[in-house]
Every structure is written in C-alpha cells, then in structure tokens.
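Heads up, one of the protein chains got dropped from this complex, but the rest are sitting where they should.
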Amino acid sequence: MPDVSPTRWHLAHTTWFFETFVLAKFVANFVPFHAGYDYLFNSYYNTVGEQFPRSQRGLLSRPTVDEVFAYRHATDQRLQEFLTDCDSETFTQAAGIIELGLHHEQQHQELILTDIKHVLSRNPLYPTYQHAQQSQTTPVAPFDWLDYDEPLAQIGHNGPKFAFDNESPRHRVLIPERQLASRLVTNAEYLEFIEDEVYRRPELWLSAGWTIITEQQWRAPLYWVQEGSEWMHFTLAGLQPLAGAEPVSHVSYFEADAFARWAGARLPTEAEWEVAASDLAVEGNFADDGAYHPAALPQDSAGLQQMFGDAWEWTSSPYTAYPGYAPPRGALGEYNGKFMCNQYVLRGGSYATSRSHIRATYRNFFPPEARWQFSGLRLAR
Amino acid sequence: MPDVSPTRWHLAHTTWFFETFVLAKFVANFVPFHAGYDYLFNSYYNTVGEQFPRSQRGLLSRPTVDEVFAYRHATDQRLQEFLTDCDSETFTQAAGIIELGLHHEQQHQELILTDIKHVLSRNPLYPTYQHAQQSQTTPVAPFDWLDYDEPLAQIGHNGPKFAFDNESPRHRVLIPERQLASRLVTNAEYLEFIEDEVYRRPELWLSAGWTIITEQQWRAPLYWVQEGSEWMHFTLAGLQPLAGAEPVSHVSYFEADAFARWAGARLPTEAEWEVAASDLAVEGNFADDGAYHPAALPQDSAGLQQMFGDAWEWTSSPYTAYPGYAPPRGALGEYNGKFMCNQYVLRGGSYATSRSHIRATYRNFFPPEARWQFSGLRLAR
Amino acid sequence: MPDVSPTRWHLAHTTWFFETFVLAKFVANFVPFHAGYDYLFNSYYNTVGEQFPRSQRGLLSRPTVDEVFAYRHATDQRLQEFLTDCDSETFTQAAGIIELGLHHEQQHQELILTDIKHVLSRNPLYPTYQHAQQSQTTPVAPFDWLDYDEPLAQIGHNGPKFAFDNESPRHRVLIPERQLASRLVTNAEYLEFIEDEVYRRPELWLSAGWTIITEQQWRAPLYWVQEGSEWMHFTLAGLQPLAGAEPVSHVSYFEADAFARWAGARLPTEAEWEVAASDLAVEGNFADDGAYHPAALPQDSAGLQQMFGDAWEWTSSPYTAYPGYAPPRGALGEYNGKFMCNQYVLRGGSYATSRSHIRATYRNFFPPEARWQFSGLRLAR
Partner (left out) sequence: MPDVSPTRWHLAHTTWFFETFVLAKFVANFVPFHAGYDYLFNSYYNTVGEQFPRSQRGLLSRPTVDEVFAYRHATDQRLQEFLTDCDSETFTQAAGIIELGLHHEQQHQELILTDIKHVLSRNPLYPTYQHAQQSQTTPVAPFDWLDYDEPLAQIGHNGPKFAFDNESPRHRVLIPERQLASRLVTNAEYLEFIEDEVYRRPELWLSAGWTIITEQQWRAPLYWVQEGSEWMHFTLAGLQPLAGAEPVSHVSYFEADAFARWAGARLPTEAEWEVAASDLAVEGNFADDGAYHPAALPQDSAGLQQMFGDAWEWTSSPYTAYPGYAPPRGALGEYNGKFMCNQYVLRGGSYATSRSHIRATYRNFFPPEARWQFSGLRLAR
C-alpha cells in the first residue's frame, strides 16, 4: 500500500518539519542533524528538494527507532534553546511556523493510527493494537431530518486563532433549503445496502467508482470480513463481530455517494456541513478518549449529533480553492494548495483526531477511492 | 491510447443509439439489425448490458466499413418508417430522444476529428487529413481585461430548447468581482511559458500535474514537436511551423492551470464564463467553416472574443451536479451524471464543434490530464 | 496483443527486408523508396536503426494497403533490374541474401495467418476467414510407442541447401534409449486432461506455468470456448464444434509439458525429434493444401505420423546455440542468435507452413507462454 508509512518515518518527518522550517531558517550557522535526513524525511516539498519515494519508506531499516528518537530529542532541545535565546522579533516570525508544526504533528498522530491499522489488517494473524472495549449492542434509534433554510451564509476561517491556509478567506455562500440527518450512517444501515446487492448493480454508482469496484472486487467497506454468514470487521482491537449500532467507517467517497443515492438522499456540501456545525461545541469521541473506535450513539440523543469525532464525513464538495485563496509564499505554500485536484473534502474529525485539532472550518481531503482513512458519512437532502 | 476509437466505431455507435433508444423502445416486434451489435457498439450504458472493452475497439476488423454503412442506412430507413407511421402520442415521447440522438451524433462528429488527429499524430509519417490553409503571421494584439461585477446571477438551462440534463436546473450563483481576458491565450504566449522553463519547475504545478509531467516527460502541449531550435505542431494538415498568433490548444487542465498561475492570473469558473457568454451570439470558428484549425484573431478586434469555437476553454470548476440536479430515469440517466467525478468543465466549443451544437450553458468535461481534445484557455483574475 | 501485426505490416516488412539487405547494399546510388519506411518496417535489427514499437503497429493507418502494394511492386521491379544487370560476382554475394529473404517471407506468410486468426478470435462476432471443410468424426486410433535406441547420432544442418544459421553446425549428440508416440496428441485426448481438472491442480505444472494459469484463468487451449456443456473452438472457418480426432493446437509449452506429465510421459528433446524425422519425406498437411486446419489421421495409419505439418511440436529443449555456433556478421546476425534465451524449440511445421519451407533440421522457437502459434505436441518417454 504505497500511501502507508512506518511509524518511525512519521516521527522523523515531523521532527524534520521543525528542523527545516524553524531551525534551518532562523538559527545562525545551522548545521543539520544528519546530512541524509533532508532527502529521507521530506514528504512532498519540492521547493526544499528531492524526496525519497513514498512507496519505499517501508524499506528503510535505517535509521533505527533509537536513532530517530535521538534525532527527535536533539531537535526538541535545539528548538527549546532557540526559543529561549531568540529576540522577540524573531520569535514573532517563528511562532506561526511552530504553531503550524504542532498542528502538522497532530495530523501525523492520526495518520500513525491510520497506517498501523492498515498494516495490521494485512497480516493474516489479525494482530491487536489495544484491548477491545465493550460494544453497545442496543440498536441505535432512526435518525431525524433537521431543517436548514438560511440561503446566504458565510464559511471559512477568520480571526486570530490558528487555521490552515485552505480554510481562508472567509466568504459568502448561497445555499438552497436543505435537510441534514441528525447522526452518522451506522454499520447496520450500511449492511442493508450490502444486502440489497448494490455492490453488484452499476446503476447507483459513479462511473469511476464502478470501475474500481469491479477491478478490485469491493463488496463491503475496507476491513469488513465475511466469515460464513457472519460479518466481522478488523479494528485496532483485532477482528471483532460487526457492531451494528456504531457509525460505519472506512468507506470511500464512491461508497458514501452510492449509499446516499440508494437511500434517496445525497451527501451534504461542505458549506452545508460547516453552516450546521458552526455554532456547535467541539465535542465527541476523539483520540483523547482512547477508545480508538467509533462509538454508538445513546438512544435518547436529540438534535444534531456526531458532527465532531467518530468518523470523518465525506462531503459532495471537490476540494478547491476558496474565492481569493492564495497559498503562502515559499515551501510552506506546498502544504495544501497543490493538492486541490481530484480530491473531496471531509469534515469533522474522527476517533483518531485530537480534540484540540479540529474545528468547524477544518477541511480534510482525500481522493474518492481512499478507504484506509477513518471516513464515514451523513445524509443530506 | 485507450480513449481513441476508430471512425467506423463512432458511426456504428451513433446508429446503435437510435436503434436502441428509439426503435427498440417504440417499434412493436422490434428485431435488432444484428444480435452482436448491442455488445460491440454500446459505449457505457451498463443498464443496457455489458460492453466490448473500449481499449480494444481498434482491434475490430469486422464489421467492415461497408457493413457499418449498411447498418446505418437500414437504421435510417427504419427510423423514417417509424416516424411516418407512429401516432402523435408516440411521436411526442420519441421526439425528445431523437433530438438527443442528433446532439449525441454531433458530439461524435467532433470526436471523430479528435481521434483521427491523434491516430495520425502517432504515425511517424505525419499524414495529412486535409490541405493546410494559410496561417496568419501578424502577431495578435495584447489582450484586454474586461470587468464584471454583478455578484448575483443565474446560470444553467431553462426553457423549451434542447439542452443536456447536466445543464439544469437553472439556479442562482454568487460571484465576486472579476475580470476576464478578452481572448484566448495564443501559441506565442504559451511559448514564453515554455521558454521560462516552467515544465521543469515544480512550484507552479498542482501535485498531480507535476507527477504526470515528470513521468511522461511533458515539455510542451501535445502535438508540439521541437526540431532543432524551431517549434512545429502537428495539425490536421500535417506537421506545420508553430503559428504564434493562433490560440494554443491540446493543453491539459494541469498546463492551463499552471500557465494561469505563471501569468499571475487564474482560470475562470464555469459560472464566470457562462455569465459573460450569456448575451453573446454563438459566432466563431466552427466545424461548419471547414478550417479544422484554430484561427488567429484579427488585430482590430475589440470586446470579448473567441468565446465560441476555436478551442474549448478549461475552467477551474470541477464537474459537479447543479443544486437539485437529477438524471433522467433509465439508461439515458447514464449519459452525464455518472461522470461527475475527477473531471473539469470546459466551455465554448472548438473548431471541430458544430455551430448548432453549442450554447452558453453547454458543459463539456474531461479529466485534468486529457490533452487530445481541442482544449485551450482564457485567463481570469 | 502486442505480438500481433497487421497483414499490411507483414507485407511491407518483407519488402523492406529485400530493399535493405539487397538493394541498399548492392545497388550504386541507392535511394530508399520512402525515407520513413526504414523506421516503420524494421522489425528488430538494432544494427540497422531504431524501430517503431511493435505493440503500436496496429495504429498505423498509413501507408495504406494500396501504398504498401506500390512499395512492393516497385521493390520487386528494382530487384529484377538489379538481378538482370549485376555481374556474376555480385550475384553470388547477393544470391544467399535473396534466398534468405524468400525463406523469411515464407515465415511471415505463416505469421499472417497466425495473426489474422488471433485478431478475428478477439471479435465477439467470430468472423470467418474461409469456409469450413468437413471434419472427420470417426475417432482416431490409439497411438503406438515407437522405439529408438541409437545412442550416438548427429543433428544439425550440413551441405549446400538452404538452412538458417541456427541449424548449424552439424554435431554429434548422445541420446539415451527412448520411445516416441506415433502421432500428435488429439483434441479428444486433451479434453480428458481438462476434464481431470488439471488446470486447477498445481502439482503437475511448472511454477511459471501455474502462475500464468492462475493470473490469466486459463482453463483450455487458446480459442477453445465452452458453451454450456459443449466445447467449441475458434478456427479460420469461424467457431466450430470441437473435433476430437484432430490434433490439439494453440497450447503453450506449459500446457504441453503438464499434459505429458499427466500422461506419464514427457516431451521429446529436439535431438530425439530430429533423429526420428531425419529419414522421413517432408509430407503432411501444409499451407499449400489450403485446409488451414489440422487434419485427423486416417484410422489405418501406421508408423511415425504427422511429423511434418498440422501443428508445430513443442520439444523440451530450451532454444540454445549449437556447439560452435556463430551468427553471421552484421545486421543479419540478429536474425536468430539474439533470441536464444527463455524460448523453447518447436519442430515440424504446421498447416500454415509452406511445404518447401520446412525440413528435419528446422528450429522454430517461442516463449513457453506463447499460445497464438499453431503449436501442439507429441509424447515421448
């Protein structure tokens, strides 16, 4: 799987980020920790230099885990020295990049779990990352349709708090009347879609989705395994009976879109999602809670639920620039803007996201065929 | 090139369209012309049945050209008989599909030229499809920036005239102030972009574009050939010296997007384009004129030029459903809707489009890497 | 299918062979018929120059059939003029190459049929190349085992008659006692192998063969088609009921080898085959007979049968150089020697071979996975 990196690589890369964009830029007579690391741990910054091929990161048996930790500790120490010593003007310049580096690290913390889950899933021994928690077995109540009718709204980031460049500028949008489902689609609901043989019926699928389903023989979300007549799914606690009340995850955009069509609905646009989320508190099932698994909704829940945490929500919005968007100058301009092509926006974070990382304006993005992310869906119409 | 089909196949496919969607549906005791043609000449209608693989159409030495013409003439005659004999209620039902079939045929008439050009271009003998016309050698005047400031507008089709389903429903859009270039980008302007070594500099490209440029060693538009220090381009009149005054064509979305960024501008959205085009007459250099080549703009041109004909214009808009869009029921619902993923909208038609086929609301679409279409660009900001 | 070339290309290539290796070499002030043909119609002679990619020959819609015939007629005429005018020393030098060119042309005459059959077979209409002849329906008698015990023999070509360079030098070989089957394996016998489920049992296959069977889902020889419970095979007379009495063909080396193992036997070595064939007359079912199909053996046949014609016989011999072999100097040294790797020797010719082309020392060769040749097998032990 070419998109998956070893944990060790993630740790070295986030270290490299601070070394390259803070130390190398602001520290006089900077000498890199190791001359070869720039090539190995640069992810995709062409402006910085060439990169070791992503698909071969798994081959790197050196530097060892110990060596990467040494790199990390040395870089942490150099950063602390720099922050202690620098004048206030330098500090002001560096602070924004350091803040970016911290949010960048949170993104990789989620990716570490995403990638570990994928690697373990390919192992026929189905290894366990942590012990399972009790699953809720009570079925979840049917969802409600919540009404939204405000036609003119604003979306996007504004103000002094941190946000990525792709969340700006804040701008007006025009949105027709619409309804949003009160919660995420569950495994039990997704199972009905499977049992209705939709994976074998082309008429509900995008053409590109049908091609990939046919070629790769998709019959269920990634990590679902049918053993006889019983459905199991691979989790960070190993192979477990499918829990119907929990939100479905590890579906591609193609599957989310086909499910919505089958259900007589559609996916929300990112503007619809953001307007609905904008006055909610950022609460939910996050990495901070340590469950590392989507949680079933209590039966007595009311109102708009599960907007944050549990599973990233596919929207119907291709990932494009907001009107007037301009990436920052220099290498950090490569962070987001150059990926605005053939990807779809996901919103709200997952059970592997840090609570302090997510917000209503946050735009995640993946290609429509991606399934190894913690991605689910909510209906709109 | 898996996307290119033989001329004979296009002719048989457009015939099959009428046979399948009109005759088979409305004629009592319908018997197909040939039991095997449904499989061979169905392009992508999964609801109708399985399809012979697109990439293998070039292998079909049977039916011969004569047999395909016999199929065509028989089908034309059956259609005429049907139209003569049917009652007025049936006529009303069939008329819309026949009209769709005629517009469908116009699309394939353009594709025939597109595909012939590609096949001839791969032949090192550079064969000629028709004799060359004199190229204008006077350089074209610099373009003007034309202002648009109307923030609320409507786009999309409405009314009794023919349009494809993807042009509906007509709906309101919110567009910030903007400027459009008065004409298409020329070969001479594109040559400056090449000479500025942009094909070797990653910072101006979308990431997916940079990958394809690197892998496939793109250095110029498709069909441009450098012989020593001179640039030539392959045309339907064979290999010709590059004509600087003519609009550039055969660029991908990636190249159009990078050119715009290099020029300090951007591509227009499809809404910006349509609003500007909506009160223009459909005039320009079309297939009806027989030049089969983009035409240089006269030096004294003023106002918004070349909006129709010459070259399809890449917009920055991913090809998505308009709010409230629903495809027709049945097989014809597969015509447009299922392709709304990983494609970009192009507007305005080309020198290979029929004049009666194009309109301001018309949405063409291709993947961002497509270059064998007659695709150029206009700047916005 | 990248190995298949259009008929037009074969005709142009054999013409190019005479033009390049005779006219260009011996005619003063030689001017090529067309400057671009060297690149297009050179098959694999790196010493002569670069070649148009084999897999793209099907794309060449130019030169047209008429233009290729004009090339052929002009080249024939120039050859005749050259032969009329040249002095006897030049004639002696040229004669060997012209003779090679004639045998080369016979090889391509067989390949034309091979390639036409493949192209037609991929067409779901199953077109007919010529009308079918009556198949023999009487089962063929069981084969006999014929004994050979001469341990020291000679194989290879010697003497004044034409042979390809790879048939030399004649040399001694040491062959243990052995038996050869009196005739080729039939379709009926091969059907038993299929019905014994050998295509699903790995233990009888070479590892590389099992890989390709699994990947490409081989279940029968190329061109066999199962319709319900009945087996058909595609022939140059279209799709026909499988004729059990006829020799099997279109099997790969892997299938021939596995069949022999299943039958408790093995394939003969090329030395075993040649020693047995060396005193037989060259008689059999050839292209000259116009059947274009393997023929069933009469029931009263006795002795060693079907050694020539009907189907090429896979031997167990990798295609290697005879001891002391040296290819000719210059481009014609590329004719045979450079292919001596990862191929197996086939012997005896097929129903598409010219009678005057084949002989006991003749070595044909193809990769072990090749099935579109007219290739069958005979058992040894």
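Chains: A, B and C, in written order; residue numbering restarts at 1 for each.
Please note the rule applied: a contact is a pair of C-beta atoms (placed from the backbone, for glycine too) under 8 Å apart; a residue touches a chain by one contact, two chains touch by 3 or more.
Note that this is a predicted model, so its numbers are computed, not measured.
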| request: From the touch rule at the top of the page, work out which displayed chains the omitted chain touches. | output: A, C
| note | Sole touch to the unshown chain from A:58, A:323, A:337 or A:367: residue A:58
| task | Decide which residue listed in C:47, C:226, C:278 or C:356 touches the omitted chain of the complex. | result | C:47
| field | Hidden partner interface residues of chain C, rising order | value | 44, 46-47, 152, 171-174, 176, 202-203, 205-210, 253-254, 316, 318, 320-321, 323-324, 333-334, 338-342, 368
| Of the residues in chain A, which ones touch the absent chain? | 36, 39-40, 52, 56, 58-63, 119-120, 122-125, 127
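To be clear about the criterion, only the chains that are shown with their structure count from here on.
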| query | If you walk touching chains, what's the least steps from chain A to chain C? | reply | 2
| How many angstrom lie between the CA centroids of chain A and chain C, rounded to a whole number? | 58
| task | Take the average of all CA coordinates in chain B, do the same for chain C, and state the distance between these two points in whole angstrom. | result | 46
